[in-house]
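Here the complex is missing one protein chain, while the rest keep their positions.
Right, chain A next:
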Amino acid sequence: MSTPTRTPAGAPSSVGGPGGRIGDDAQRPDGVLKVRGEFAYASDLWMDDMLWGVTLRSPHPYARIRSVDVGPALAVPGVHAVLTSDDVPGEKVYGLELADQPVLALDVVRYQGEPVALVAADHPDTARRAAARIVVDYDVWEPVTDARAALGHPTWNQVHDAPAAVTELSRESAHLHPHGNLVRHLKVRKGDPEPTADVVVVGEYEVGMQDQAFLGPESGLAVPGEDGGVDLYVATQWLHVDQRQICSALAMPPEKVRLTLAGVGGAFGGREDLSMHVHACLLALHTGKPVKMSYNREESFFGHVHRHPATMRYEHGATRDGDLVYVKAEIFLDGGAYASSTPAVVGNAGTMGLGPYVVPNVHVDCYGAYTNNPPCGAMRGFGSVQTAFAYEAQMDALAAELGMDPVELRCRNAMELGSETPTGQVVDSPAPVAELLRRLVAMPLPPEPATGDDVDLRHMPGGVSNTTHGEGVRRGVGYAVAYKNVAFSEGFDDYSTARVRLEVVGGEAVATVHTAAAEVGQGLVTVEQQIARTELGVDAVVVHPKDTAVGSAGSSSASRQTYVTGGAVKAACEAVRGRVLERARGLVGRPAGDLRLDGGKVVSDLEGVALPLADVLGDDAVEETVEWRHRPTQALDPDTGQGFAHVQYAFSAHRAVVDVDTELGLVKVVEMACTQDVGKAINPQAVVGQIQGGTAQGLGLAVMEEILVRDGRVQNPSFTDYLIPTVLDMPPMRIEVLEYADPHAPYGLRGVGEAPNISSGPAVLAAIRQATGLPLRRVPVRPEHLTGT
């Protein structure tokens, strides 16, 4: 088998150096390659005589295809293949949870940007020009662009009116897919169905569509194999779920579809679904040549799912003293044209949509709908981000109604160890919600804004554009707290596989860790090394390239890999250690329980006697492969949404300080502070990095990031028009990391990546509300929302 000239390298061992074990700021094993520009990202892969593949996409959000003529494209010199759905040998539809999305358009296209045909040519420009010559005759239809309209939902009552009765929505009223427009309806029912309360607060909220905006474009290289199969080097989050879907489309068994992770330039959920995977394999198998596909930024906006836009209606009832009595919520998530992971996103939004609070009486309806908007699916925070904007705004509104301090109201109702969630699950590990908030309050605030001659424009809303010297600028401070399930929920068989080998190479003990867990930038490769070093007492740990030659690791999603793949690596190391110590016992004649591995030696607790591993292992390698599962979760009751659905929760809280130029509607975030409980920080520096990055993405959604979709068409598919925070937008951050061990998790750790992405945005909104006195029920907040123009 030939391999690409620039293949994804396995992380080389990083030997010695400061700190390499659990709890240390260990450095990334791929770091040196990355700073030298030598790390092979998916878009860097290259082979002699490779072809370039491009995708022709539908310009219409909803249309029937009358005909496709590929002849003019085939006639372009340099073109090697032009393929349509007729060339898909296996199942013509795929999907993460439901197979409803065509590999290449069948008779109907359901969103703008849906792939219709593929071209392979010897130069990317040739391929692009040829694709433009494919003639597709469309019968254009009126798109369905509103999730509630798609489900036939009656118009909501205006704010402060009596709540509308929730109508059962029918699948029959729908038409986008044969089974209707309803992807999932989750009901959560708990306590008194007709509760009453002293104080009632009602609000309707809307969250726009956010993009993951990872910097490394969707890319990969497919290489036809001598056995008739294919090797795919690709940037992804879950190699095995890709493999399953590719096998189905190609009608090939898994041994013929081999995947290796190429360097991943960020993911954030946007690489859970297939993009160019099957397409590149089809072109490679068809032409018999390696085929590279790499999206440009505009195509990337059409090439992956986004965060679901949401419309939400909440009603909170509380006693005069501020105890929550009930919450009713209706949550509509626009899933766009295909299901993707909408069912699971609905599960999260529905089960955790009330926030980390104790609520005795609950009535939640959460819907995921099909529309002709861009497909939506996974993005960091996964259903919890949208609802947090609503429930935290409600908590602030309730506090105002009660005349209470918003933090005190939150602490009074905060979940803690032993609390029951809205789904009837007892929280069985530390839940320091109130402490996270109180620690934020205790942190010093940044200095008051300068005025008059002391003003440094760089610190003003509008910056050096010189829009204000402080006139009309008001400061606001806001708090928010959030929680998020870690790992997969609702009874999913969630496991990871690790293969660990220990051997002596050139006199040095070396461990090799082989998992299929995707390193997407989060630092899992570092964690794998830290665990192996800790468990096996060696310095040299090689991280094998991530591929499908070992069992599934599950997805690099849901903040789960340090927990689940970390757990698998730990378990595999323990199995290896057990065998090595057993051998050593025979050699030293002492019980294995008295022996441990340290410094590349077998050490006795009693006498400190050391046997070098070379003496124990000789030329043998000890290898173990372990499939590791967290404790099982349960499906939710279909009528009440009750059940032990989530294995672990992560908690974080934010305080935001903003300056708002109320005349121009410009917001300057002055400081973000975050507290988060991580159970155990396996790599403190990386943990803080996750909190900082998550905070930035939450801030982005709060004040700038939105894919604007009009009549099903994306208006801003570029970094010129879709803005993500720059270094000028991000304020300094204060971060406190708490470590209350979860007794059920390896090392007591909690997943880290998502929670800070959830609490950050709502804190910014709370701060802007405090500065302006405006209700601000829609995010992202735009200047016109602040000036009323």
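Observations, loosely collected:
The rule we apply is simple: contacts are C-beta pairs under 8 Å (C-beta built on N, C-alpha and C of every residue); 3 or more make two chains touch, one makes a residue touch a chain; residues count from 1.
Keep this in mind: contacts and distances are computed from a predicted model.
In the listed set "Carbon-monoxide dehydrogenase small subunit", "Thioredoxin domain-containing protein", "protein-glutamate O-methyltransferase" or "Response regulator", the entry agreeing with the UniProt name of the missing subunit chain is "Carbon-monoxide dehydrogenase small subunit". When the whole complex is considered, the residue among A:A635, A:L708 or A:L728 that touches the unshown chain is A:L728.
Considering the full assembly, A:D125 is the residue among A:D69, A:D125 or A:E582 that touches the omitted chain. When the omitted chain is restored, the residue from A:G37, A:P77, A:P743 or A:G788 that touches it is A:G37. Although one chain is not displayed, its contacts with chain A can still be listed: residues 6, 25, 27-28, 30-32, 34-41, 43-44, 46, 123, 125, 212-217, 263-268, 294, 296-297, 456, 458-459, 520-523, 685-686, 688-689, 692-697, 718-720, 724-728, 730, 732-733.
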